[in-house]
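Have a look at the structure that comes next, please.
Below, a portion of the complex is reproduced, with chain positions unchanged.
Think of it as A and B in the order they're written, each chain with its own count starting at 1.
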Amino acid sequence: MDFSLTDEQRMLKDTLARFVADNYGIEVRHEIAASPEGFSRDIWSQFAELGIIGALFAEADGGFGGGGFDLSTVFEEIGRGLVVEPLLASVLGGNAIASLGDEAQKARLEGVIAGETIVALAHGEPQSRYDHVHVETRAERDGDGWRLNGEKAVVLNGDSAGTLVVSARTGGEVWDEEGISLFLVPANAEGVTARGYPTIDGLHAAEIAFEAVTLDGGALLGREGGAFPALEETLARGALALSAEAIGAMEVCRDITIEYLKTRRQFGVPIGKFQALQHRMATLLMEIEQARSSVINAAGCLNRSREERELAVSAAKAMTGRIGRMVAEEAIQMHGGIAMTWEYSLGHYAKRLVMIDHQFGDVDFHTARYAEIAAVAGV
Amino acid sequence: MDISYSAEDLAFREKVRAFLQERLPRTLSEKVRRNQHLSRDDMEQWHGILNDKGWLAQDWPKEHGGAGWTTVQQQIFEDEAAAANAPRIVPFGLKMLAPVLMKFGSPEQKDRYLPRILNGSDWWCQGYSEPGAGSDLASLKTRAVRDGDHYVVNGQKTWTTLGQHANKIFCLVRTSTEGKPQEGISFLLIDMDTPGITIRPIILLEGTHEVNEVFFDDVRVPIENLVGEENKGWTYAKYLLTHERTNIAGVGFSRAALAHVKAIARDQKVRGRPLINDPLFAARIAKVEMELAALATTNLRVLSAPDAAANAGPISSMLKIKGTEIRQELNDLARRALGPYALPFVSEALEPGWNGEPIGPEDAAGVAADYFNNRKISIYGGSNEVQRNIISKMVMGL
């Protein structure tokens, strides 16, 4: 048992933290978030140079990391810096390619890790909500290739990606695990329409329609109809990354709030002298430690059995979802009016924290899912 | 005991419903339903319609042109108006300044200002809060120094809601530094176009412009704009707080918000089944629905109690806390219900006149923004922490 980072992870963490401190202040961040793509290609290639993107992938795939604690280390700092660059999209799209791709397909990862290619995972659909297996988009055999029809919803960075990894049903019914395939689709393919938009927490996403999109045989990732296990593992990585990002954002909220409680005076004393606020702050501290432990569990279980992994990941996502909302709401409330303003950074952290719960499964979804998996496992 | 409304109240409710159906413009109710921002014209249009009917100043006595409604009638109107997605009545002139003027203003002030509030000639905003004062109003620093026939005002107000539309502001200012902090405060009426006033928008965390900072730099205010006596302003401001009893709980708004949550939850599906039938989500809705039904009764108990005035302070505090907790919970459920579609945020979609195609469910655009925006309701008007202090002191004697 060892709860300390490796030297590499500590270096990675320091590098990213320093970069954010030097180049990614909140004003810069707002400007980038408001730009047409919602991220900065320039910063993105610097991330590549610093090895941040590479840290998300295993050596076998051209990276130098890719483990659970590599992900959690990077995303914790992403959360701390409110970074809007397409890291999560890269984890999702990149991992699907890494898991299922043949050598030719995996060659794209070089461009991803070099910061040249943006990939996105187009999986969620207008009716799927958080359901991992809900796929209505269909791919039909068309000669040696495929014809793709369907709609994908809230695809992170889907308006900027050069390559979309698209889930589509090649068999089975809407909620079957079997029959889901993943395809590599060039964003500029005929019949692909992406409508990009900002999200309330400063990210970018897109609604993407596929109308009779023709794909060649090399577009299929892995076995026809057999993509679900890799997709599930990819979503687990996404959920872990989001949970770790939440930890970083929570800790910033915590620190800003403690500082405010110490300096802000009311009725003649620092408001941190009010015991009601002290006790609520103490509760937040504990809850954040609990959330951190849940993320450690998830990172540590990423390579264990499906059941252990999914239990730990659902626990982390449910706990960070619940505690993230609590931290966001309590930090604003304990501040009062100032935290309601755009100018004060806290509100932006709060928005991100609350919205993380809307990505890849919220508290209720993952709580029910945990209960189901535990019931099946009989634990 | 009898929890039914009287026949008179039921008839009144019917009258209100008929009025709303007939006179509330659909352009307005649609904006409200979709959480779109209302323009100044929108708000003035609705005020005008109400004023034509004599229903704008609901709690004013008839001699001042008010409707003279009972508190229960006012509550019925609020409930029905919220259910019909009517715009809220802008309260600063009608519900905050007017009662003070009626009770403490000079005959000239009453004659001059009350009609202009009614007919929309004046748009008032409130100058209470200051940077660094927050819920501790007694510590305010904006000074008014007597100079001949004028006060010279210097200082800064903040959180001035809809100040960007106002031509008048009523302010608490410090006219003396002697005695307790509450004792040197006066209540002044100020023209917003007086030289030396600047107004600066404060953008809220979700990007909207509702509140402002107002700066006073040697602003000369005629002494006849003092309300009541000098240094008694704290008394007048407190009168308002204890006087205000209707709609603190916001039951009508919460009922409308509950209907909205249910509409979203019927539309959203989980494995083909409406979200509203998902056991965990259904329990969340049921819990807040039961709370709201209880709050409606708590509210009516207060409104109809003969000794309500005596208890108004702490009981208002209870209604404020529970009312905001329930409303915030409903805002939370609405965003939860949307799932991933809470994320897209096309801010233009919230502006008047936008006609683009919505992303995701039809009225999803403002839901997440509304959730964040409404974090304010447990902060302003005396934070819920200050309300709990009041309950401890006044009800429990702790």
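The working rule: contacts are C-beta pairs under 8 Å (C-beta built on N, C-alpha and C of every residue); 3 or more make two chains touch, one makes a residue touch a chain.
Keep in mind the model is a prediction, meaning the values are calculated, not measured.
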Protein chain multiplicities, whole structure file: A x2, B x2
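Everything below uses one rule, namely that only the chains that are shown with their structure count from here on.
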Inter-chain centre distance, subunit A versus subunit B - centres from mean C-alpha coordinates, in Å: 38
Residues on subunit A engaged by subunit B in the complex (per definition of touch): 124, 126-127, 129-131, 134, 153-154, 175, 195, 197-201, 203, 205, 207, 265-267, 274, 276-277, 325, 329, 332-333, 336-337, 339-344, 347-348, 350-351, 354-355, 357-359, 362, 364, 367-368
Residue ranges of subunit B touching subunit A (in the complex, touch as defined): 129, 132, 134-136, 139, 158-159, 202-207, 268-271, 275, 278, 280-281, 284, 332, 335-336, 338-346, 359-360, 368-369, 371-372, 375-376, 378-380, 383-385, 388
